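Every protein chain but one is kept in place in this view of the complex.
Then we have chain A:
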Amino acid sequence: MDLWFTEQHTKDVCFSIRVEKQIHSEQSKYQRIDVFESKEFGRFLTIDGKMMLTEKDEFIYHEMIVHVPMAVNPGVKNVLVIGGGDGGTIRELTRYGTIEKIDLVEVDKRVLEVSRAYFPEVSEKLSDKRISFYFEDGLRFIREKENEYDLIIVDSTDPFGPGEGLFTKEFYGSCCNALKENGILVNQQECPYYADYSKFMKRAHQCMQEFFPVCRIYQAQIPSYPSGNWVFGFASKGLNPVSDLRDSEWNKLGLKTRYYNTDVHVGSFAIPNYIRDILADTTEQQEF
C-alpha cells in the first residue's frame, strides 16, 4: 500500500510524507485534527491538513521560540503562551526554575488532549504546577490584561482559521499593553520564501512596529514546514535580542539543547537581503 500525507505549500507546490498509518482523526469544534505515523518524521500532528509538529523536528521550533527570549531576559517570571496546546513550548519553558507562573491560552482543548494521548514526549510537562490553563480565544484573553507578563509567546497556527485574530493589530496592541516594562513578545511569523506566507510575516512585522520600539525577526530551519525556512518575530519594549543577549548567564544554566545555542541565537538574527526587502516594502501586495 502506498499511503501519503500531502500538504499543499502553495497552489503549485506540494510536500508529501509517506505514511505508515493514520493514528487519529477528528473534527473538533474548531478544526480537523489528525495524527499520522511515518518513517522519516516519526509521528506527526496536522491541523486542518497543515503540519503542526513532527516528532523528529519539533525540537527546533520549540527551542527557538523559547530559549531566544529567555537568553535575552533570564529573569522572566510570568509567561503567557497563546496557542501551543501541544505542550512543546511549555516543555522548554518549564526547564527554567526561575519562571514562577505560566498562563496557557489555547482555544481548542482537543489539541492538548490529542497531544497528551499521542505525543507524550512533547506534552510531558503539561502537568507542571506553574501552569494555569485557559481554553479560550487568545484575543479575548489578552484584551483586559495590563502590565502583567515578562514574556508572551504566540505559538499559533497559521493566520487563516482560528489563528487569524493572533496576527492582527488589535492583538499586538493588547500584547503591548499586557507586557511589563522589560517585556518581550515572540511569535511565529510563517515562512519568508513563498509569497502566500511572507505577506503575513510582513504584515505582522509592520503591525508590531507600531507598538514596539524593538522589532526584529529571526530564522530557524524546520524541515517539515513550508520551504523549511521559518521566521519568528521578536518585539520588546527595550531589550535588544542581540546586544542584550546574556550568553554567559544562559550558558551557566547548563540546559541541554539540540538546536539552540548562543551562537545560533546571534546568527539567527542575521537576515538575508531578500527578506529585509520584503519587510521594508510598505506597498500592499496584490492578492490575485
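Operating definition for what follows: contacts are C-beta pairs under 8 Å (C-beta built on N, C-alpha and C of every residue); 3 or more make two chains touch, one makes a residue touch a chain; residues count from 1.
Criterion: contacts and distances are computed from a predicted model.
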## Note on the structure
Of "Aminotransferase class I/II-fold pyridoxal phosphate-dependent enzyme", "Carbohydrate ABC transporter substrate-binding protein, CUT1 family", "histidine kinase" or "Outer-membrane lipoprotein carrier protein LolA", the UniProt protein name belonging to the chain not shown is "Aminotransferase class I/II-fold pyridoxal phosphate-dependent enzyme"
### Omitted-chain contact residue, chosen from A:156, A:174, A:198 or A:227
A:174
### Query
Among A:69, A:87 or A:162, which residue is in contact with the omitted chain in the full complex?
A:162
### Query
Which of A:77, A:101 or A:143 sits in contact with the chain that's absent?
A:143
### Message
To test your reading of the contact rule: which positions on chain A touch the chain that is missing from view?
### Response
137, 139-140, 142-144, 162, 164-165, 168-171, 173-174, 177
